[in-house]
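Have a look at this one.
One protein chain is absent from this view; the other protein chains keep their places.
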């Protein structure tokens, strides 16, 4: 951590601050120029509250040099984490496709879609039971009943299920779910993250709409700090000024995450653009950029889907996509 | 709602879609040009899922004409809502200042600050008991104990208390709180919003970091749809590309909200910039732009605050600010 | 074009506006509901100034239905444009790699780099002579002398040259340049675009830092409206809130542009991220998403480059990249 002092800072304030750092076991390296006075703190600065330092009247600015996340940090864990979901592996060269409808709508729908995506080669089934919707008047999901139908679809196909949680109170209902998803709007629902850190189930953590990569990794850290190391990161597009698509897929996040963390990274091209015909090129780009998997919305009747129909593929289009994904994954040295 | 068809759309698909609209009680006005084919839907379109329409293969685009929020809409409720908190009024010409520390740290601290801000003219006391922090290693608030200390501060001063909730499970603990705050990171925690809609307590709803004004009003609508009409909106800065301050205060949101909704709007200049010396000019701008109140962080020892010290005012600086706010509020025809 | 009237609009104002539209040869289709009054304008609305309509006191909002660009619009020109630069083709299945240093620094440097990138398979040579730098104190390029050295490098290798123009007054100096580049900061330098529209030389038009896809296509339209149809679009990253890399590569822009325009699209992964090790994954993603080419910075001594060294590849790293690009281009059915 580097502390930059104000030009006219009071020497007594500086000294008092430095004594405080030393009392916390940090050593201080000073660098003083004509217009600048800087100290570098050496030691474990994760206990130092950057705001506390910044509030000191002698301080102009404070900058972290080392990342504030530890469990998620590749520096301290150079090997790729491979998350194993009932035998389906994600990360470390293993590529997985998670597919299914935006929301579970009926027994027939979820079982149909499950069978179709399984046949095409998806390894996990997704489906929303609890739906975060912008409008209180929109369909809110089948909730507990939707979870039950997902379990039926798992029974019918053997595919592990991935579904979104929105509230700590629902955790008991998710006991039998294989991967719990945290949606973009809950990426900084810290109470939820803490509780999920106490489980031993894989968590799929979607990036918040305007979360920086560091904030996202700090949310993963919340889960990991509680003891749950099985976190899968999911890039799903960020909010920018561009209006021709729903979100802007941050493709650079994939290599950047790969350098900063050992956790697997999957990409959701369906939510990123919000347009079905863009799913294929974005999926190809994700594979090429080094993603460990994809999350794709598939619906047997997109025009009558209860949500996000505009971005859902038909089972036929998904089957076509999977052939291309399989071939591209092999080209980019991944095992599907 | 306006539906724009693709140039080469199948006539049968268009007709089938139109029959569906009519079955839902909507009437259709058609407009057909050389390169465009558009229909306008007349009637109550709030039941129409825009995604469902967009997913139809004949449809190029769909646009809403009327706002998707009703309870929060000024069109259907032209009079300003005045929220009354134990006799302190906010909105409709009444200006209120909410002040206090970022987080409750000790009995002495919160009572000291409460007495100071009361003396300077604040009408409500703020203080965080549950703190949403980016890092799991940072101070997370005093939680239940913090709520208890807030109640003591209320007893000591008579000021109503405002504090943040992070989880539906905590609602019983907030029974005795005067205004429940929803933080920026929980603005789209829809399960929480729904539960708060069942209470009869004022809710202070902060804007999400990258929430549009419409999304923000839809979150207010979630609370109001449940029956709770006492929502106060709080602008606290949005996330942009600018890096010289923490967030960008969206001052235009104040007049824009005033035109779209009847709910009161307060501004938090402390979180907006994250820098204590910017609180005054931003507070003045907020008053001038038509805000109904301010939310200001005050700490008796900012340099040792457990969070957000960099943006907290000392009681002396706050007293100075209050004199200017009082004078400016009068100048801009508000009753403090 | 759709015009939405205010709820309480004066009927006389509406009629007067409608008469004006009709006088301009447009026909009007009306759609009137309980809360909405809308008209659709049918005919050639490109002559209608949307601001003029919006300023009418009866009007609540105006929305374009058809795109405001014509020459660049794929609807009116379904075939891909193939730009031919001295026999090197870009677009319509032809993939081209443009490589070279950020700036021309000396005869030895540019000729060395030119020979190296040619050997590795680049088809065009880039090199900046006029450099747009944020700071007036930074190296501003070798200017006229740099152009001369580029010509020497072309003579030595036979590679066509691509270089940036910053001012209409410099056009005569660029007579002998093969492709003129317009940089991100000049994407809306309309006087420059107009002049370039009068030339018959290919123009490489970089996207502005915060330009929407529509604005970008309107800038292409400026060039094409002048008669110059040879425009190559270059995505180079947009400005967002993310700070871990210089810009955010908008990979979705590739398929979106492909659907909206017939012009070729190349990607500059060097400027997008600003970090040399990210060039490869982003280049692969660009190929996979359907780009028609790449623009890559290569320097024989990045650590001593006069600008943008941090993002430049060494000739060895570029050679390695080219092998991967060649293989990926073939995989994605492009002819390199």
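Note that the chains are named A, B and C in the order they appear, and that numbering of residues resets to 1 at the start of each chain.
The rule is simple: a residue touches a chain if its C-beta (ideal position, glycine included) is under 8 Å from a C-beta of that chain, and two chains touch if they have at least 3 such contacts.
This one's a predicted model, so the numbers in the text were calculated from it and none came from an experiment.
Only one of B:46, B:73 or B:248 touches the chain withheld from this view, namely B:248. From the options C:174, C:222, C:318 or C:332, the residue with contact to the unseen chain in the full assembly is C:222. Checked against the full complex, the candidates C:97, C:114, C:305 or C:325 give a single residue touching the omitted chain, namely C:305.
Interface note: of C:63, C:77, C:151 or C:194, the residue touching the hidden chain in the full complex is C:194. By the touch definition given at the top, chain C reaches the unshown chain through residues 46-47, 49, 51-52, 54-57, 68, 130, 132-140, 166-169, 185-186, 188-194, 209-210, 215, 218, 221-222, 225-226, 239, 276, 302-310, 312. With the whole complex as reference, residues 210, 212-214, 238, 240-245, 248-256, 259, 272-273, 277-278, 281-282, 284-290, 328, 331-332 of chain B touch the missing chain.
Residues 2, 4, 7, 27, 29-36, 38, 40, 42-43, 61, 63, 65-66, 75, 210, 239-241, 243 of chain A touch the missing chain (whole complex, contact as defined above).
Here, only the chains that are shown with their structure count from here on.
Farthest from chain C, judged by the mean position of CA atoms in each chain, is B. Averaging Cα coordinates per chain places chain A and chain C 32 Å apart. Separating the CA-averaged centres of chain A and chain B is a span of 26 Å.
Per-chain Cα centroids separate chain B from chain C by 39 Å.
Shown for chain A are the residues that touch two or more other chains, namely 210.
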